[in-house]
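Only a single protein chain was left out; the remaining protein chains are all shown in position.
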Amino acid sequence: MSHNTFGHIFRVTTWGESHGPAIGCVVDGTPPGIALSEADIQPFLDKRRPGQSKFTTQRQEPDQVKILSGVYEGKTTGTPIALTIENVDQRPKDYANIAAQFRPGHADIAYELKYGHRDPRGGGRSSARETAMRVAAGAIARKILGENVSIRGAMVALGSHWISRPRWDWDEVPKNPFFCPDPVAADAWESILESIRKQGSSLGAVIEITAEGVKPGLGAPIYSKLDADIAAALMSINAVKGVEIGDGFAAAASQGPDNADEMRMEDGRVVFLANHAGGILGGISTSQPIVVRFAVKPTSSILTPVRAVDKMGQEVDLTTKGRHDPCVGIRAVPVGEAMLACVLADHLLRHRAQNGDTPDEARLPNTRFL
Amino acid sequence: MSHNTFGHIFRVTTWGESHGPAIGCVVDGTPPGIALSEADIQPFLDKRRPGQSKFTTQRQEPDQVKILSGVYEGKTTGTPIALTIENVDQRPKDYANIAAQFRPGHADIAYELKYGHRDPRGGGRSSARETAMRVAAGAIARKILGENVSIRGAMVALGSHWISRPRWDWDEVPKNPFFCPDPVAADAWESILESIRKQGSSLGAVIEITAEGVKPGLGAPIYSKLDADIAAALMSINAVKGVEIGDGFAAAASQGPDNADEMRMEDGRVVFLANHAGGILGGISTSQPIVVRFAVKPTSSILTPVRAVDKMGQEVDLTTKGRHDPCVGIRAVPVGEAMLACVLADHLLRHRAQNGDTPDEARLPNTRFL
Amino acid sequence: MSHNTFGHIFRVTTWGESHGPAIGCVVDGTPPGIALSEADIQPFLDKRRPGQSKFTTQRQEPDQVKILSGVYEGKTTGTPIALTIENVDQRPKDYANIAAQFRPGHADIAYELKYGHRDPRGGGRSSARETAMRVAAGAIARKILGENVSIRGAMVALGSHWISRPRWDWDEVPKNPFFCPDPVAADAWESILESIRKQGSSLGAVIEITAEGVKPGLGAPIYSKLDADIAAALMSINAVKGVEIGDGFAAAASQGPDNADEMRMEDGRVVFLANHAGGILGGISTSQPIVVRFAVKPTSSILTPVRAVDKMGQEVDLTTKGRHDPCVGIRAVPVGEAMLACVLADHLLRHRAQNGDTPDEARLPNTRFL
Partner (left out) sequence: MSHNTFGHIFRVTTWGESHGPAIGCVVDGTPPGIALSEADIQPFLDKRRPGQSKFTTQRQEPDQVKILSGVYEGKTTGTPIALTIENVDQRPKDYANIAAQFRPGHADIAYELKYGHRDPRGGGRSSARETAMRVAAGAIARKILGENVSIRGAMVALGSHWISRPRWDWDEVPKNPFFCPDPVAADAWESILESIRKQGSSLGAVIEITAEGVKPGLGAPIYSKLDADIAAALMSINAVKGVEIGDGFAAAASQGPDNADEMRMEDGRVVFLANHAGGILGGISTSQPIVVRFAVKPTSSILTPVRAVDKMGQEVDLTTKGRHDPCVGIRAVPVGEAMLACVLADHLLRHRAQNGDTPDEARLPNTRFL
């Protein structure tokens, strides 16, 4: 069962509400002897932290993470690592008016129908604030994967405005408020989103995450396929409505010969001539880069009134107040990276469980992969 | 852990290879007292069965299911239901040449890298034949969901050729070899796919599955969101490369106000004015129809030679023989229905575990939902 | 997987070390709408708290629990309940000398062999301090079970000194420092244990826990039998070396007719004429009181020197310092109660998942059970 837990060997359990005293997580299954301190985690939280540009919520949260267990003398002990972040900038009054009203596109009505009792302040448990703990866990997952694995994300579409792939430059990603790899698109997005923000509207986004250096053999048929676990992990991020691997939906529009990732040998190494599959075949990694994309819907909290109902079954016209992101997709980039890191770390350990520590390349003796 | 198992309360474990003596599954967690016989399962298997048109593999498999346990005097006992189907039309010789060669787009190389030893006959464990057991399990899941829940699927795109939504007619679905709800599109597809088939090529497809009558409250934050579990279930189907819920990737291109599913009251019932969310908010069902789509890549087995490598690290040019579907997407329709049914049945039982049997509508006393 | 988590629907994850800043747990799966505050939990922690008599460790820990999430306006919301207790009275210096030495009977050498790196202060993760969180979780489990279920524990043997069952009086349990239901035995134990304490030695104990008012039908064949889950839960308590249900090992010495729990009807109610089975048949509760016992070994930390080895492979003679319980079994009583409560709460929810909310008595229409 996994209401608030994910992973099998590397397991993450999160807790906390948007306006409670704190949020936190327990990371279980980390191998022992890994150097770890708050300084390994904080930079990733800083990437996700709100209030860094006018395009993310103005809530001011330092998001300082504390390690409460599982690390001794600077190294993991293999026991559970508890992490917490205090909630600092709570303004529950902002939410007083929505306690009994159901905002369209929000989890309000769904939680009410499921539980009959909920914390409405800032979305309570369904707040995107919970994703801070995913980012924290992801930082630990990266340590397990090691330095040869590189997991990077970028926003590739703001609303219907896509980047130009030939202009893709990873170095551009940290230079603009969108994690955008295309400097020309980033410039254009600035004015587009500013206009949307002033209208009190919002935009969706598409995020792409790439993992390079992943060893072959991770994943497991039939119901723990690597792509299936990635799909669940990404779809569990707030506001995500679609996930695709490799060519994704475009693959559906292609013909067999065009979709083949043909192979040649080069210096004793298998070289794939394309990566339509996004690094995964039959649910198992092949050593090619893992490429995934996910679609984030526009922020449901908008400043224009929407027709809604309340807890008493009355019709209401509802205008959301509070502090919101005009494009929640932006801050989803570090979250997506973290979720992919967690899934890969879990599968690395799972693979080792069943298949041991023998170098996977050894299974094809004449062939190298990474 | 769930290598070959999925679900938490309603759990399905499958086993078997394409050319072994049989395939089977164990369905655990079914409530007791449900009327069940092979006749409840067989019709769904017949929909998925190969060899029914020239557009699916010509392998002739009667796919007769047998119930070996868990049913007594025509009703489930709550103990594990074992199902098996014999493999009848095995032709392992068709695959002799590929035992040591890695077909592009197939799981061959991935299994070899993971396990170092595999059954290459017909893809072994990675064969789409395994999906027969998903369909069988899905038939039991439907019995748990009850007659008020209707789960139906259709193919909405063959390659880049989409149906026209205004022509959608569920009655058309069983009348053509594509599960296509648009008779005009179905006609066009016939000639398109026939041409592709004669070329020895293949096409991708997009499938849409709808579940109506699902009670509100199913799903669970944060890591068992209903949409996350659906995404994993569909992504685990062979050849699937993308999954979306509701508007999916189109939501990413929209603005906030256009994506809002506004609400009004009508005769004491909450009426949603749109269903961009696809029936799920915050990972929890809302009573609106659940709408999901998944992208199936074109069959990787094609008759034109592709560049590949073999187990010895030698380059080979490989032409796939054997019997294949020019569009594996077609038979994915009943499989997608079954997977959605299984996820919903599991979440129905999970919801009851935590939240009891009180009518969910009772949680909002002035309001009806279904 | 469950390294530091137990339960399936009602799930408890604990974290923390004896001498870290705090210990804590996350309790997931609690039904919504249950009144809950720290005041519901604290009394059980107070029962387990050290330093209350000379027979438990003199470490002074107020063990004040804090609820950090999952409760809103005094009622559970169905989301994860995070609990923490600060560690106040840490004296890591007491343990400096044992950081590199392996105390016989302790987890030191086992942790070192498993992880290669561990927190040695006070036993780190393997400290009995962790059981405080079990007790806290157990208090929540009791709220789920409801007031009709009564779970009570008692110490029935101190070393080889057993109570007299005819003198069993539950009212005596809180009146002595042993949770002993027999006042005569309690008196005797006082001088026995005082003598053991002065010798720097320690004694084992047997604890018996009874759950009354448990509805029939809880448990699940074959590998989630109620007794199997109870056995695991109790065996996971520090220093426990044996578990038995009902007559337990004595049943092995009996003949079939003497072990039969015969049944008669009385006022439309099934009456069992004995309870050799301890309330569980075929892994499923029958409505009879559930009776379990577990054996606790004598505290391994003793003041007499023992022969041991250190991390460098050198022989050492080791005398444990620090603050210890001369009989760890005493404080195991509230822990055992808590573990039984947690298992029963989980199975109550699991049973409801598969078998619904229909009164179990209804299954035998002419018969009442509770």
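We call the chains A, B and C, going by the order they appear; numbering starts again at 1 in every chain.
By definition in this document, contacts are C-beta pairs under 8 Å (C-beta built on N, C-alpha and C of every residue); 3 or more make two chains touch, one makes a residue touch a chain.
The structure presented is a predicted model; accordingly, all values stated were derived computationally and were not measured.
J.: Wait, the hidden chain, what does it touch out of the ones we have here?
T.: A, B, C
J.: For the full complex, which residue in B:125, B:241 or B:276 touches the chain that was left out?
T.: Reading the full complex, the residue touching the unseen chain is B:125.
J.: Thinking of the whole complex, not just what is shown, which of C:26, C:302, C:330 or C:344 touches the missing chain?
T.: With C:26, C:302, C:330 or C:344 as choices, the missing chain is touched by C:302.
J.: Among C:21, C:62, C:183 or C:221, single out the residue that touches the unshown chain.
T.: The one listed residue touching the chain not shown is C:221.
J.: Since one chain isn't shown, list which residues of chain A touch it in the complete complex.
T.: So the residues of chain A touching the unseen chain are 1, 8-9, 29-32, 78-79, 221, 349-350, 352-358.
J.: Go through chain B and note every residue touching the omitted chain.
T.: Residues of chain B in touch with the missing chain: 1, 3-5, 8-9, 11, 13-17, 20-24, 26, 28-29, 32-33, 68-70, 72-73, 75-82, 114-119, 124-125.
J.: Contact with the hidden chain only, please: which chain C residues?
T.: 1-6, 8, 14, 102, 104-116, 125-126, 130, 157, 159-160, 196, 201-206, 216-225, 227-236, 238, 241-249, 251-265, 268, 270, 273, 276-278, 280-287, 295-302, 304, 306-309, 311-315, 329, 350-351, 354-355, 360, 363-367, 369
One rule holds in what follows: only the chains that are shown with their structure count from here on.
J.: Using only Cα atoms to place each chain's centre, name the chain farthest from chain C.
T.: Relative to chain C, the chain whose C-alpha centre sits farthest away is B.
J.: In whole angstrom, how far does the Cα centroid of chain B sit from the Cα centroid of chain C?
T.: Centre separation, chain B to chain C: 45 Å.
J.: So the centre of each chain is just the mean of its C-alpha atoms; given that, what is the distance between chain A and chain B in Å?
T.: Between these chains, centre-to-centre, one finds 25 Å.
J.: Can you list the residues of chain C that touch 2 or more other chains?
T.: Residues 1, 8-9, 29, 32, 78-79.
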